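The other protein chains are all here in position, but one chain of the complex has been omitted.
Up next is chain A:
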Amino acid sequence: MGRRDMADIISTVEFNHTGELLATGDKGGRVVIFQREPESKNAPHSQGEYDVYSTFQSHEPEFDYLKSLEIEEKINKIKWLPQQNAAHSLLSTNDKTIKLWKITERDKRPEGYNLKDEEGKLKDLSTVTSLQVPVLKPMDLMVEVSPRRIFANGHTYHINSISVNSDCETYMSADDLRINLWHLAITDRSFNIVDIKPANMEDLTEVITASEFHPHHCNLFVYSSSKGSLRLCDMRAAALCDKHSKLFEEPEDPSNRSFFSEIISSVSDVKFSHSGRYMLTRDYLTVKVWDLNMEARPIETYQVHDYLRSKLCSLYENDCIFDKFECAWNGSDSVIMTGAYNNFFRMFDRNTKRDVTLEASRESSKPRAVLKPRRVCVGGKRRRDDISVDSLDFTKKILHTAWHPAENIIAIAATNNLYIFQDKVNSDMH
């Protein structure tokens, strides 16, 4: 794969709060925003499709001269701000720098200037004999994107998450060892709210893997660790939230113990439910639902690909065991979704307890086609279209997925392809 191809690998996917816009970030530092077309009156049964709305270069590769290191331009995360006026705003971040982008539309332009001609050149004043009032004429829609803030120099380590507070004024950014709180209007300082860096680096045994603000309580946030724990913190309790309010941790299952227990327990993503009552976490083999009121264990655990449990050594050898998968809730918090290998992704219905495996690939995704459920067989009886564990393609990983906030529309990033599925997801569960 050449460098140009690598640049197209999608590294993050995020719907905005209405679902009208969908942003993707890639390894080359670009952001592409898709907009849902209004439903056509001519074909009322076909829901609006997503078309490219804007593309811009968010981050460029930088060189840290002090460390002789190149800072990757890869976009790690995008988070939309709630819309407060006609413009849209989003935060995008690479390993070190967060940027606030403003996206505005221009569909009119003034015509009939007195001093300038149509091309903008100054008129010869002797030719101006009367004054006119410029009028606004419609023009082709132009989407303009401009960087409004650059939040730099806040992180020594690599940023893994950003999250906008429900107060719409602040946001947090988390790296491996620290979490900072920023005000959206202030770029030259941030407030450190979590610091787990030990006094002696030799004592380092745990890093921060993800973090998120509570959707409704502006003082609460959660962060996950490489040891599989979740810490819920209250910013009202102390300025430096090194002491958690609640610690969510499931005791290790002695029957499943292996040398890789810690690695597979490392949480790669954490998401609050829309209701704010639950948290969803993803570790290497499972997704878990946690009740904020119960710290001892998750209330639900779903196996994503348990057939990999006996292959952990191989997956350790080829580093796949370190892959970081994301997870997502649907709008009503009744279905959860996460990606897997072989371009498969999984959905779990919390109410019916049914689950489905689907594939994001060109062959199986003709427009208007219904996705066919897939099955991985682990030996024993094999059905016709089953895939055997040993045939799974581990280079095809679905790490990034997103669910429309209200409707059954999902966005799946499969390496450098984006799939948007608008089918009904409750059928075909088995």
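A few remarks follow.
What we mean here is this: a contact is a pair of C-beta atoms (placed from the backbone, for glycine too) under 8 Å apart; a residue touches a chain by one contact, two chains touch by 3 or more; residues count from 1.
In this text, contacts and distances are computed from a predicted model.
Comparing "Pyruvate dehydrogenase E1 component subunit alpha", "Nucleoporin NUP42", "SERTA domain-containing protein" or "Very-long-chain (3R)-3-hydroxyacyl-CoA dehydratase" against the UniProt entry of the hidden chain yields the protein name "SERTA domain-containing protein". For the options A:Ser11, A:Asn76 or A:Ser266, the residue in contact with the chain missing from this view is A:Ser266.
Per the touch definition above, the residue from A:Glu39, A:Glu144 or A:Asp242 contacting the chain not shown is A:Asp242. Annotation: of A:Asn114, A:Ser146, A:Ser310 or A:Ser332, A:Ser310 touches the absent chain (contact as defined above).
Across the entire complex, the residue among A:Gln132, A:Asn318, A:Ser332 or A:Thr352 in touch with the chain not shown is A:Asn318. Within the full complex, the residue among A:Thr104, A:Ser226 or A:Ser361 touching the omitted chain is A:Ser226. Summarising the interface, chain A meets the missing chain with residues 64, 66-69, 96, 153-158, 170, 176-178, 180-181, 183, 186, 188-192, 195, 197-202, 204-207, 209, 226, 235, 238-240, 242, 254-255, 257-260, 262-263, 266, 310-320, 322, 390, 394.
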